[in-house]
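Taking it in order: structure first as structure tokens, then the write-up.
A protein chain is absent from this complex, but the other protein chains hold their places.
Labels run A, B, C, D and E following the written order; every chain starts at residue 1.
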């Protein structure tokens, strides 16, 4: 059995606490079981050089773990002076996920910085980060709209993420750290609320897998993402016909 | 008037949530008003080269702020690749404060890493860090003792810290960010529960101050540190005669 | 039409020149159209710290591009002092691909360093790197066996990679740089000669895609990987029943 | 007894050689016993970004030690690629000391870079640096005035620094390296010629101290700073009523 | 005897393959025996800060070796984060050699970046780099002229380089790696086609040498540089009277 009697195809309890930070334009604390990530969105009135003068915005993400987010302490990347490959891989994925559901040409020449800081890790930090980053980003964009800095809330859909793996020959949803360590195959699925795919990344750890296994993992993950989308939807009133999203006065949502 | 009708010589509400992190040997979330710092203590079974074979332990601290802990986003030190002077200054002070109240020869050849990560900043991050670091460190040392890895809990006293400043010619205790920005003089006082001094650091921001002003600041700070020591004491049963501290089953304390 | 009258589901001409480097234990120059990558495998008689004493080996990869491999010159990562996220992402993928087909417990406590250096880039550098890295690695392992340093050639299967994308609403195989720049969706498929999957990574560039599109891309890519496996097989005589691979005296293979 | 029959409350011989460097706008070699520091002031016609357009200047300091300034050779910070915490702590203190006595709004949009390079160290390098930096800075500002680039010499007072400590239970002034290594408590006092306080930094080395001890250290230090101010005054003719300082033709001063 | 029956005063086979790279404004692969270097020239429409507004151009070079260019694998400088002294020494020499034969005031405010990447090393990588860099640079300048961006081809002469050494008391030309490792003295000679000297660098490896030995080395090297100049001349039609060079349709030249 999995910890806490969790079923193979069951998500861990998910909790999103909105407005976790008093300074950021959008923020939340997102929890997937014991995994806890602070997500903030910060607006900067400039774009990277490659977008200067193109009349569009940019969204970029940074991801980090506190040194003792994990079972044993890790050195800070500020001390080693190097950002590791895993960090790069995750923060690039978060940025792409956000950019997939937003119309960058409608937010003006500004950058939205997404920061995902893992304060406690127990597997699934990248998927939790994406789920929380969407709330932080959306709240920040709604704020821009409320301040009349932009004319719409150009978000096409929610975006969420979940992990699936094969552990001891069994398909499992939303792996915790121990399960992930024992997984032969590990898949991250990023998809929109409507089930459109954003990013699929499956990989064997010194192992291979069949097409059939692959499709089963994908089915399981996409199914569970509906629940995550529902959770994210709790925070918003959406009026797609007039290109508008509004905040509902919800402080916290749980699954 | 100060924010929230606070008096000039009044501390902000202080809250310490113990065991904030499931992995660390000791941890807490400490809040001074809107300033929130996660403090963890991690035990490593080794000492720095300069202490090898000297049969004593070491305590060192690292301090960092999340990029959006502040009103405007700061670049991560892992991205700039450089640890700034302010960070260095603060983390050295935290380490010295901890080492001042512990007998390093009684903890074996191991290092206690203190991590103070500011998740939200509103002035006083260094003093909050010291107050929380003491709890994290003490819990970690008690754990070592409970595990029979060391024979005592070689802590002489609690250690706390507070800031005092002169803002618009008025003496003020426990400055928040805005007050600190307007302070002509700024003093950090680190002292033990018994009122022994550990570190005094007072400095003018393009300003000087008289001996009399200096003494008034010192008096005010030392007085308030009694309250902070009381708060820290809530968590422990102390038996100095047999060189022992024990955890009380307190999860949270507030001032 | 695609450049050089290439069909949508057609690979570019692929060429592998074996033993391109006189020093390396295994090496080749691999070309996918105008993309040219030098792959070398170097044996080091040590393993990373996390594997010390575990009686197994390790395979790791580094990837880089010469500054003028691309249409406009890029700064060297040695000059910026930072290894970029894209580099990290690719070299981690190459390493995983190699480790997926080899039994690390059979190569002793040694590390095989794979270096993939792109001397000219025109899209598909990561897939070409994986295809060439397999030849370099295999030749190096065969050499270890010939020198009696290991008792077998513990390679389970060939491993190859190819890219697929959706460009202007059309499915395309093996994208060149220009096609890749215009792709809405981009998928990298890493699979073994037998069609077992190693890594699937599909992502939208500010776009999403349906499950149906996804499956079509996957089908197309897996089909073409059979050709790539055939090309790799040209270089070896395989005797899986006795756990042995041998070099055929082939210097060059083309597709 | 202290080395060279020095009394507990006695400064080491201090010597300041002015114009030690032919290039710098202001410079000196300052010696406190065997501690020798080259101080230069360099004028740059620009200010840091946070002051652009604010019609004021800036003063900043850098501090460094030659690798063999100390008893055993230290690696250069240019080789480690990192500026250590101690260096940061000291150079920030030097900068604050200078800024405390100058009116930055009267020097135009320019930066004065103070460089303090320790060519030989025997304790007290930070206090010697401050004493010498004042001469270098003042000479540079007078030069600006002589060149009619600014209308006044907007220096309020001299600024000096001294260390005090408790070594083997005895209060001692101006610690040399060996005394400093044995000090339980160590205080740096930065004050103006008039006895106004600029920065007080006292800290226990794994030790605490009483308020009474603290005050005794402070008294001793402030008293001795009068001598240091006198020494600095030798170099200048001061006309505060007309906001002017002039160089006297003094090349060297000793205490 | 030397390898391949080479005489003491004999160059290794030299081969230059022009236009080795499809992107660069000028490029070649140059081989001196087993030493193989890719040289590219890239035009950037800007100059370094110290030349801004001076109406002249700049030429700078970067040199690097692939990690397995050598008999044992070297760590990448991008991984160590530091550019080594040897790399700096060589790339500065390449840059100076190019600048010695070109009139920088005639190429406009642009920079020519020369990249010399050693893909296989067997001694003489710096001399091969200079020989190839000249071809890449010249082709790039001719292209500027063909595109009417500049009015002339302001190259005064070809520039080449060769090494000479004393190995086991014998004078040897064009040392390979093994010879170089055993050389007591080692000289690099950079000279123009007309025999004008550009750079002479001779040094003893824990050894000294007489003036007579020095002169003999210099004679030998200068003599052989005539052959190298001849090889370079194969690629160009030179019309010095009208300040013009043109490409001949030669793809490859050998010595």
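Throughout what follows, contacts are C-beta pairs under 8 Å (C-beta built on N, C-alpha and C of every residue); 3 or more make two chains touch, one makes a residue touch a chain.
Just so you know, these numbers come straight off a predicted model, no measurement behind them.
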Displayed chains contacted by the hidden chain, counting the whole assembly: D, E
Kindly state which of the options D:4, D:55, D:78 or D:181 is in contact with the chain not pictured. D:78
Considering the whole complex, which of E:8, E:22, E:207 or E:250 touches the chain not shown? E:207
When the complex is taken as a whole, what residues of subunit E touch the one chain not shown? 82-86, 88-89, 91-92, 96, 99-101, 104, 191-192, 195-211, 214, 218, 222
Subunit D residues touching the omitted chain (full complex): 21-24, 27, 34, 38, 40, 42, 44, 62, 64, 66-73, 76-79, 81-83, 113, 115, 117, 119-120, 122
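Simple rule for what comes next: only the chains that are shown with their structure count from here on.
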Distance from subunit E to subunit C - Cα centre to Cα centre, in angstrom: 33
Set of subunit D residues in contact with two or more other chains: 81-82
